[in-house]
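My questions will all concern the structure given below.
Heads up, one of the protein chains got dropped from this complex, but the rest are sitting where they should.
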Amino acid sequence: MAETRGVAWKIGGDQGEGIDSTGDALATVANRMGYYVYGYKSFSSRIKGGHTNYKVRVATVPVEATTDTTDVLVALNQETIDKNVAEVPAGGLVLADAAFHPVLPAGHAGAHLIELPLTQIAKELGSVLMRNMVAVGASAALMNLPLEPFQDYVARRFGSKGAAVVGPNQAAVQRGYDQIRAEAGHLTQIRLGDPHPGDRVVITGNDALALGALAGGCRIMAAYPITPASDVMEALIKWMPLVGGVVVQSEDEIAAINLAIGAGFTGARAMTATSGPGFSLMQEALGLASMTETPVVVADIQRSGPSTGMPTKQEQSDLLQMLNGSHGESPRIVLTPSSIPEAFADGMDAFNLAEQYQCPVLIASDLSLGLWTQSVERSVLDRTRAPIVRGAMVTERDLEDVPSGQFKRYALTESGVSPRSVPGMKHGQFLATGAEHAESGKVSEDPANRVQMMQKRFRKLEGFAREGVRREGPADADMTLLSVGSTVGILREAAGMLAAQGHRVGLVWLRVLAPFPTRALIEALAGSRRVLVVEQNATGQVLNLMRTHGIGHEPRFHSFLKYDGVPFTPGEVVQQAAAVLDLAEVL
Amino acid sequence: MAETRGVAWKIGGDQGEGIDSTGDALATVANRMGYYVYGYKSFSSRIKGGHTNYKVRVATVPVEATTDTTDVLVALNQETIDKNVAEVPAGGLVLADAAFHPVLPAGHAGAHLIELPLTQIAKELGSVLMRNMVAVGASAALMNLPLEPFQDYVARRFGSKGAAVVGPNQAAVQRGYDQIRAEAGHLTQIRLGDPHPGDRVVITGNDALALGALAGGCRIMAAYPITPASDVMEALIKWMPLVGGVVVQSEDEIAAINLAIGAGFTGARAMTATSGPGFSLMQEALGLASMTETPVVVADIQRSGPSTGMPTKQEQSDLLQMLNGSHGESPRIVLTPSSIPEAFADGMDAFNLAEQYQCPVLIASDLSLGLWTQSVERSVLDRTRAPIVRGAMVTERDLEDVPSGQFKRYALTESGVSPRSVPGMKHGQFLATGAEHAESGKVSEDPANRVQMMQKRFRKLEGFAREGVRREGPADADMTLLSVGSTVGILREAAGMLAAQGHRVGLVWLRVLAPFPTRALIEALAGSRRVLVVEQNATGQVLNLMRTHGIGHEPRFHSFLKYDGVPFTPGEVVQQAAAVLDLAEVL
Amino acid sequence: MATLADFKTSEKSWWCPGCGDFGVLAALQKSLVALDLEPEKLAIVAGIGCSGKIGNYVNGYNLHVVHGRVLPSAMGVRLANRDLTVIGVGGDGDAYAIGMGHFMHALRRNVNLTYLVMDNHIYGLTKGQYSPTSDSGFKTKTTPAGNIEAPVRPLTTAVAGGATFVAQGFSSWQPQLAELIQAGVRHPGFALINIISPCVTYNKVNTYDWYKQNLTNLASDDAYDPTDRVAALTRLNATDELVTGLIYRDPTSVPYEDRVAHLAKEPLAHQDGPVDQAVWDKILAQLG
Partner (left out) sequence: MATLADFKTSEKSWWCPGCGDFGVLAALQKSLVALDLEPEKLAIVAGIGCSGKIGNYVNGYNLHVVHGRVLPSAMGVRLANRDLTVIGVGGDGDAYAIGMGHFMHALRRNVNLTYLVMDNHIYGLTKGQYSPTSDSGFKTKTTPAGNIEAPVRPLTTAVAGGATFVAQGFSSWQPQLAELIQAGVRHPGFALINIISPCVTYNKVNTYDWYKQNLTNLASDDAYDPTDRVAALTRLNATDELVTGLIYRDPTSVPYEDRVAHLAKEPLAHQDGPVDQAVWDKILAQLG
């Protein structure tokens, strides 16, 4: 077999059988070896039992999406074969535990079934728990990867538990490796290209976001557990003590966001993270933050809705809610990270933006971006990439001449941003209220004041300067693929495939949904003959939002939607794109 | 003075001084006399103190809006004069209590100031509380209205308190009347045209909505107090015992809507009513109702937002939230009543629609529609105007052959609506869950099932048949005025004024926001050279929504917004319309 | 008369092997038979969590609501149809964290419902964060250094908050648990049954064994008078709530729905005719 730029490996079994940590092992080792990895977990809303699988792409180039096919499928039960073998191409490998007497369903003769007594070997070595380690060793052999990095990994991972644990696990890896070489050597034909050693880590979008927040000065986090957002809280619980901050697991999401608002009012950088159901509960408080011009950061790691929906499945369907979810009209910023670096950047910048614009900043992440792992250069996680900028603040000096109680917290300024004080500053006292108020903060129902204040709050975002749209590829593309969030990585992959087929394909993605970057988007799409808006939802929220802003009514715009809980594969996008490219010329 | 088609009377003073009941008195009496009335209260978010006023338009033709001017201003304090005299035209009357030594501010010499010792007369009759009754009598004289209907009213209103209360109050009315005739007879020049006696009641939109709900079969109502929605609950608390139903004042809005959903699941017609802050809290549950296909009716009586905003002020700014407020994508129906008859109709029909389409039905009312009073034909409040239709239900007969526990509650049907059972029906048991589910109701994360179920839920609304758009006036109008809610009445008045000026003006209003009546709206606007979309919010939500659906990007569309808490006056609309009509021809 | 099989569904349980929730399910199903109920007269309103899945396995009318909102929904069900037996179920997070407000109000309203809280001192379904009933010092994913909060004491809170029926069962002690459930259903008013239901996956401290060693059974104390509110509070205080059995019952309990004036006896769910002309006229006469 010729050298390949990537291999897709997948392990599947019942939930609670260590599938996660096995996938993590492969991803971590491959990353350390200098390969780029992308890890994708499929799981369901239960703790033990039920099919789960973890696919790891190991590649010689950066990868940001899963693949349509699986080259090596490791099956811990028959269900794994039945549910996944369709994606194993002819010549692909199915490594199965002999213990369950695996069979390939009819029609999949092209795949090679390799039975290995994983359970038996593990038992021989002392515990059935090591079954997955045998599979790891066997996988290394099947992919022609060196064994030492795996043994190193085992030593590190179990090191704290002592030699009695490390030894047998290393033996398990070795046995799996040896047995494949001995019994299935003829099938070990995968030849990955050379790795690109570098200083990379494997990280999820949630962890990247949490790290960004920490670097961005977040010192108070309050949240309520919810899939797929809990990790953000859990990561910060690990790290916050190192910087003297605090994370509160609150009694519900309403408490979480109100706690963060209280902290923001007091001058601390504060956030919460949640998913759809929790985000719905936060709508009232979002309006309060906007009205009181209190900085607060809210990450919504979207999942499949509505209601409880499919809590462990991917979707991008809270987008319009992020813009319109609260009653009345309350300015806010909505950022849409689409990759690990962007998740880190947005996690960090959100706090600067929240303080600069004195309003809520929402981060629209999604399950795929939040939970799946990816290789990323360590340098991306730069704690100093943007200095902490606190926005307009008065100093105690400024306040010296202000009579006590007469500070104008909501002074009408040209930019709409009013320098703020925080508790503790002498003579800076004021009233922050969700009721309409005058410059002093005092409640006011005066119509003229009302108009001024509404305009002031909206004016703040008129000059919003952050990059709203990004573009790659030719400006005069035959087709531009457009999306937000984790779908962008998939589109990038698809764009590469389409380009390889000879198409002039561009990629455009939104970095901000509010304030909507109308002009930049018009420019970015100006030269494209066709635009395919690809979204993981049922109603085409991104395209609808574009249309509100006058973009997307012409026939060159096409919509491609998916809402079955499974992310697009690059292949699906390529197919749809090809179909659209085949359409008669647009008018 | 020539006969006039209408008089605008206003009384103002401090909150807690009986302004409301005085205005109600005039409105009630004038209505009984056969005039059409429109009553408009301006108040603020406090209980006692602070300026409040109540304007009653008395007209010989139906009226649905307030006026720009006030013909008779009754002032119980100087503040009332200062704040309201600007709207009294030259020749207008200001009746003021001599007790506070009223003065007309410079520049208002055109108005006649009439000082009457209201307080003193009341005291002479036994209690200062009767001051307003003196004012009522005086007002009757100033407007040349007969006195008997007022005396009848006093007798009815205080009847239960006995002659000792009725007598002095009647005397107060008489004294006010007499004293004007004696002292200011030369100023009593208003000559209202003949009344049109009929069988009419004076009613608010909230009461009409509540009555509609009762007629529509609502038997369970749960709500949490909030201005300006509390009346809906309070009206139903009065009436529900008469039909054996129940109203629960719940601990918060989340409880209220979930209670209603529980009742809806059980087969009772149930609703809640709230305003912005409460509506924000209901977002999660709305998704639940949509996902479980449970009928529930939610009225949002919009007020000025965001957050606490201006709780007693008018706004139409929750519209996009009603469409997009919950996470994920959950079909719903949004009705927009614009008048008392429509509020009654929507209050009634909402329950049929909720059961027919098995989804939440939102009623987007607003403060002006909800709180202001209007004359309406009693026949409009027809308890039988639409029969109760329960939508697709199975019978116990149908279920006889279904093995227990195997009823397919979410059967995939062509219409998307699946016949439902309700608790108590033998063999009709099923699981209603906010998680994605299969036809049986069982939780399912199967991608193919997911797609079918999402499509099923959205399919239900594809054939939505209820009238979505209404139109009045010429189809080939030079200008069509367009709005929703209480603004429509104002536009009708403005359209009349513009027509009187010789313009070809049409009026179009939306009766439904979701599912959006795209086709009907395109048709309704097809012949208009200009369209002025008039909304009481800051961002142009109706126009934005239209744009999402491809309507409103052309230059013939113009937006007119107001968000200072004060409803448009017809005059303001006329002025803006005239300015737009003056613009160079559209391209 | 319904049998145990009548209360089962074809759904296979999604719980971990050994989970305490199996015992709760079994006791519930047994109780339904013992109470001589029919599936169509049973309405279960369940919350979100491992616990909340219990409804999926009981054949009856099941409403699986959003997290923490069991009680308002259950109240709606009961008011809509007083012929139904309405059972609310949820976990300690569902009931006592996000659902705490509703819980307190349900206690004092006293609608005729039975509320089974499956208490494992942990958030199971979200994979092991501490819950409001987690003991101080307990280490979980979100309390790696040990829980710094004092736990909610659900039984004390319920008795103090005006509950008319408060009991605690243990998933492993089937006969008592089944009896308590039956007593709760028979109680004319709101009945709280807090049920210790160990999470074998995420709670390695409050295990079956731990409870067997630490729980005492009130039923074996003849002197205990469950109609004495202050005595109940005192006992709960003394035992740190590590008791099973009937803790408090108000023999004078009158359910909410019996106190609503003019509430129709027949199910509101079946009312779908027009309003009586006479009633309508009366209402319209009240208008201006």
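As written, the chain order gives the labels A, B and C, with residue 1 at the start of each chain.
Assume contacts are C-beta pairs under 8 Å (C-beta built on N, C-alpha and C of every residue); 3 or more make two chains touch, one makes a residue touch a chain.
Remember, it's a predicted structure, so these values are computed and weren't measured experimentally.
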- Message: Quick check: which displayed chains does the absent chain contact?
- Response: A, B, C
- Which residue from A:219, A:313 or A:492 sits in contact with the chain not drawn here? A:219
- Note on the structure: Full-complex touch with the removed chain, picking from A:75, A:171 or A:259, is A:259
- Message: Among C:89, C:117, C:152 or C:243, which one touches the chain that has been omitted from the display?
- Response: C:152
- Where the unshown chain meets chain C, residue by residue: 97-102, 104-105, 108-110, 132, 145, 148-153, 156-157, 159-162, 229-230, 233-234, 237, 256, 259-261
- Query: If the missing chain were put back, which residues of chain A would it touch?
  - Reply: 24, 27-28, 31, 201-203, 207, 211, 214-215, 217, 219-220, 222, 238-239, 241-246, 248, 250-252, 254-256, 258-270, 284-285, 287-288, 292, 373, 378, 381, 383-384, 387-388, 390, 404-406, 422-435, 441-443
- Task: Write the list of chain B residues that the hidden chain touches.
- Result: 16, 45-50, 224-227, 230, 233-234, 237-238, 241, 247, 249, 251-253, 277, 307-308
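One rule holds in what follows: only the chains that are shown with their structure count from here on.
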- Distance in whole angstrom between the CA centres of chain B and chain C is 41
- Distance in whole angstrom between the CA centres of chain A and chain C is 38
- Two or more other chains are touched by the chain C residues 64, 66
- Query: Residue numbers in chain A touching 2 or more other chains?
  - Reply: 45, 277, 307-308
